[in-house]
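Missing here is one protein chain; the remaining ones are kept as they sit in the complex.
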Amino acid sequence: MDIYKAILLLSNMSSDATISSYSYETLKVTTPADHIYHALGEDSNCRAVIISGSGKMFTSGIDLMDLMSDFTQLQGEDAARIAWGVRKKITEYQKSFSAIEKCTKPVIAAVHNGCLGVGVDLITACDIRYCSQDAYFQVKEVDMGVATDVGTLQRLPNIIGSRSLVNELAFTARKMMSDEALSSGLVSRVFPDKASLLSAAFDLATDIASKSPVAVQGTKVNLLYARDHSVEESLNYMATWNMSMLQTEDIMTSAQAALQKKTPKDVTFSKL
Amino acid sequence: MDIYKAILLLSNMSSDATISSYSYETLKVTTPADHIYHALGEDSNCRAVIISGSGKMFTSGIDLMDLMSDFTQLQGEDAARIAWGVRKKITEYQKSFSAIEKCTKPVIAAVHNGCLGVGVDLITACDIRYCSQDAYFQVKEVDMGVATDVGTLQRLPNIIGSRSLVNELAFTARKMMSDEALSSGLVSRVFPDKASLLSAAFDLATDIASKSPVAVQGTKVNLLYARDHSVEESLNYMATWNMSMLQTEDIMTSAQAALQKKTPKDVTFSKL
Amino acid sequence: MDIYKAILLLSNMSSDATISSYSYETLKVTTPADHIYHALGEDSNCRAVIISGSGKMFTSGIDLMDLMSDFTQLQGEDAARIAWGVRKKITEYQKSFSAIEKCTKPVIAAVHNGCLGVGVDLITACDIRYCSQDAYFQVKEVDMGVATDVGTLQRLPNIIGSRSLVNELAFTARKMMSDEALSSGLVSRVFPDKASLLSAAFDLATDIASKSPVAVQGTKVNLLYARDHSVEESLNYMATWNMSMLQTEDIMTSAQAALQKKTPKDVTFSKL
Amino acid sequence: MDIYKAILLLSNMSSDATISSYSYETLKVTTPADHIYHALGEDSNCRAVIISGSGKMFTSGIDLMDLMSDFTQLQGEDAARIAWGVRKKITEYQKSFSAIEKCTKPVIAAVHNGCLGVGVDLITACDIRYCSQDAYFQVKEVDMGVATDVGTLQRLPNIIGSRSLVNELAFTARKMMSDEALSSGLVSRVFPDKASLLSAAFDLATDIASKSPVAVQGTKVNLLYARDHSVEESLNYMATWNMSMLQTEDIMTSAQAALQKKTPKDVTFSKL
Amino acid sequence: MDIYKAILLLSNMSSDATISSYSYETLKVTTPADHIYHALGEDSNCRAVIISGSGKMFTSGIDLMDLMSDFTQLQGEDAARIAWGVRKKITEYQKSFSAIEKCTKPVIAAVHNGCLGVGVDLITACDIRYCSQDAYFQVKEVDMGVATDVGTLQRLPNIIGSRSLVNELAFTARKMMSDEALSSGLVSRVFPDKASLLSAAFDLATDIASKSPVAVQGTKVNLLYARDHSVEESLNYMATWNMSMLQTEDIMTSAQAALQKKTPKDVTFSKL
Partner (left out) sequence: MDIYKAILLLSNMSSDATISSYSYETLKVTTPADHIYHALGEDSNCRAVIISGSGKMFTSGIDLMDLMSDFTQLQGEDAARIAWGVRKKITEYQKSFSAIEKCTKPVIAAVHNGCLGVGVDLITACDIRYCSQDAYFQVKEVDMGVATDVGTLQRLPNIIGSRSLVNELAFTARKMMSDEALSSGLVSRVFPDKASLLSAAFDLATDIASKSPVAVQGTKVNLLYARDHSVEESLNYMATWNMSMLQTEDIMTSAQAALQKKTPKDVTFSKL
């Protein structure tokens, strides 16, 4: 396999981060930065993304001092003009998280230890969430005097089954430990430690990356479409999407592989 | 009870199917066919539907060779004209599953053994899902090079609580066993074997069939409406719906029965 | 703390109700009445609401005789004119439950023993649901010959993860016990008895009431908005909402408290 | 005709108003006040409403001094808390105009001379607009430093055909004279003077009031529903609406009248 | 041209109809019947449809006696069960008109003389409306004691620019003559008589039928989609639609024709 098919993003958003020496063959280790998700969306070599934290925590959230500084920098004394600037900033932050969703490759969050504040906004924009036993999650913003505005309130209720729990977390900022994260459906698997977590996330990414990108990315696009539309609307969109996608050579490639009892991993699908 | 109130559909979509000898009094055993759900929707004698598999599996999904043949038959060499034909075919398939939803009688899926590919599309269109211990579920299409387009991506996220799990199933085509199907909410009950599964499904169908069809079918119509609309929109629709339905004699019949400590089963409600 | 921050509504909808002597310092005990939720929404002294039942049950639902009387009182013999009156009545009932949602303060339902019929409509309009071990829930209306029309069909599927379960409850009117209520996500916690239930509900209300009302109520408004809109729509609304709300003094107050290792409870936020 | 079927609201919003002595038989002359439209919606004697101005102008808009006073009265110095109060006020104003729409009886605006600022918000919430030759319309708010927030921006584009014109009016606050109001579709008829305007409005109201209220009010409800929904959604709602309404005696009454070559005016339909 | 490309439907809904002897080469004259529009949608030889009346009027609407008979035939005395039957009938009627929209070929209404009642429902479902000088239009249902339920209330406001006019027509059942039909935008052209009307309609149909069916039908599908969705939604759908459609050979065929100064009429596009 001469092209890498998965990518591991080691975020060091946690202030006391020590760069992880974790490494895999054929893996690209990247520090998240502006527009990285957009770039990944464009990179046809990349077929799956893992977001992980390189520090002690997954992320401790936005630094309080930064936030205070950000908003005190907003110029002008007219409330309307300050509001205009505030809106612009929020929209920028929102876009940086929504870019994860818009990236058509599956994005896997691998969470260890603390995932606080914007960390929760971040992982709710991912497609699959795994965590280690020591993980905990906190929608902290209510304790900062604000209704969080970059995704948690919008996405979390779509992600876990119990609305009573969502509301409780958002109103109280209490910690949710890994076992409750699993039983509530926030994460789909829990692992004993960070090493096994990352190993499983990488296996998952590799598995997904081995499949037809036409099938995988079409699946992501349509799952997200369905979240925000009625079933009838979504079926209509799906049918329109597959007008072209069902003309792909990947179907015949897959069918032949299946008849020969091969798995997708034994087959090479062209880049998308 | 001189009219049958429940119906058992014994599907033999599984290729190695042997016709089940399973049978119940007052039960109509029918092989699913085109428009069967539509017909059931029109049949005022039928008040609940059970869909079950008569073979070794619930269903093994669309036959690979059939699919390949279907799409190679699409005439013409112009990509747009092929696309037009593809769209027509997809829409037809979608309609055959949506007919289950549009049938105003509750539809119960009783799943044993494998439920693969379109089998998952099928059961997500049903109202209630029961399964036996040996059941497993697989969103297989990604391994066939396509984003599945007849309902799973559109309905599954509405049916189970964990989006991380939905995405994992859709991207990896991995098996989900009956216990995970229960804990995730895909099925609401699991039974030791197929016999007890069918027995419970039939009891459930009989229970539902004994109730006021005005109440039951109005409930189904409005539950489905609510899935695709805001709460406010749905309350408005509900109020409009009950403008006529609250004028039914079934309310007085039910109230009198309740005052006489009878259950709905002791009462006969007119056909709808 | 010179103003009360939580309020306990002791409903005596259950016919065999004995007024509870339960009492808390700084607590306002109120019998629910028309427009009480609306009034609470306007009362800037109130920051959280608890709804609890003072009788043997949480609520036994609408009295059958009342319902029969209500609808037989509808004047006129023309079906269209009766329908007009029916619609008006339903809309009024719907509004009395929706007022709980529209009240921007978090509303906590504390359910003990039976919660039947409209009781389920009531608690689905609340934000957080706790119950005692002896609690059970029943969507009874189907046994009264009607599709319930004041909220359960519209809100319940948004509240718990398993649609198969929602449908089963609505079609069969069967009892759901407290353990299933917890595992399905309907309630987020179960307590041994009514006393510990109310104690926990009051602690929760007190905790929420200690936080910035700008943050808490903005969170409720936007969580509800997100339920009924796409993620993109909801992010847009959120950004517009915070154009003004991020200009609040509560952020600086919260930040300073955090830097001084204080919790929100050590801080006084102005009324909203 | 022993009950009045139309009502003329003579508004004196114009500051230099002199109470009009205009009068009609069977006509109720009312000064608009809070909740008047709501009251009319409930009054089964009223079947059509006319809104007209009793002063020199139809309305000169909100008084500038009142507006300044309104918003300076908003207590508190915290921007978020001021915002909360602002929102409450705007919502109240919006509701007072939306009450015209929610009133199920047709509402006719009869505009003479100036219709400025909130006057435009008011008439866009009406169903039919007539004006006199001397009428002119001005979306003035942009010249007061605000984006108008009580209906014009939301309803005007639905009311007239040219979006370029709507935008021009809203961005420039220029006057639109009666001839352009007619050609653009804002009003459906223009009359030489106020007397003929009122006379025509009253004839129209009388004509509408003579028809089946089941038909007329059902038409209004569904026309408004259709404005805000897709055609398919609206057809569904319409079918649900008519489940009860088509059972009205008014159909047989109308049919018999038609067979006897009578008009609706020769027939008495029961109140609704 | 060995295949006909346009089709003229000569409806004889008017009771005093005399079959028109009007005829064109390559034209298929068909009496409208159930499912005719659906059949046309499937017929790849047909590329445009004209609907015209063969009697004295375009259509006099539903026969009053038929309507009365239809609804008195509804069996049962329970209001809810009658309502169920009513809904079924309305939905069937609605579908027969919506089939015109769903037919992907452009449908042209050529209206002469009276177009009453369901005639208006019919033409609002068409894509282009032409009429003769003697044409008039009447939304008659309000005079029959019902809110019309098969399309006019849902589609008319989307078709003409003035909502005041729409409401006036629907509330009063007054006649709208051809000149007002033109100025309001209901029809896009008016002709001196029926002969010139049909001639122009046929020229229009022939012109459209000569163009690429991929372009024409894709245009219709997306224009209708845009009517019921936001601009952003519609652009997304459009982009997805053209994923396949822009791969058509018709673009190159068209481009080459343009470079050779030919018009579409000089080129043959394959059937769709």
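The letters A, B, C, D and E name the chains in turn, as written, and every chain counts its residues from 1.
Here, a residue touches a chain if its C-beta (ideal position, glycine included) is under 8 Å from a C-beta of that chain, and two chains touch if they have at least 3 such contacts.
The structure displayed is predicted, hence computed values, not measured ones.
Enquirer: Thinking of the whole complex, not just what is shown, which of A:A83, A:A205, A:L224 or A:V267 touches the missing chain?
Expert: A:A83
Enquirer: Have a look at A:I50, A:L153, A:V214 or A:A239 and name the one touching the chain we're not showing.
Expert: Reading the full complex, the residue touching the unseen chain is A:V214.
Enquirer: Could I get the residues of subunit C that touch the absent chain, sorted low to high?
Expert: 237, 240-241, 243-245, 247
Enquirer: To test your reading of the contact rule: which positions on subunit D touch the chain that is missing from view?
Expert: These residues of subunit D touch the chain that is not shown: 64, 67-68, 71, 79, 82-84, 86-87, 90-91, 94, 98, 101, 141-151, 153-155, 157-158, 160-168, 170-173, 184-185, 227-229.
Enquirer: Provide the residue numbers of subunit A that touch the chain removed from this figure.
Expert: Residues 76, 78-84, 214, 244-250, 270, 272 of subunit A touch the chain that is not shown.
Basically, only the chains that are shown with their structure count from here on.
Enquirer: Let me have the rounded angstrom distance from the C-alpha centre of subunit C over to the C-alpha centre of subunit D, please.
Expert: The answer is 36 Å.
Enquirer: Can you give the whole-Å distance between the Cα centres of subunit C and subunit E?
Expert: 49
Enquirer: Going through subunit A residue by residue, note those that touch at least 2 other chains and give them in order.
Expert: In subunit A, the residues touching two or more other chains are 79, 158, 160-162, 184-185, 227, 240-241, 243-245, 247.
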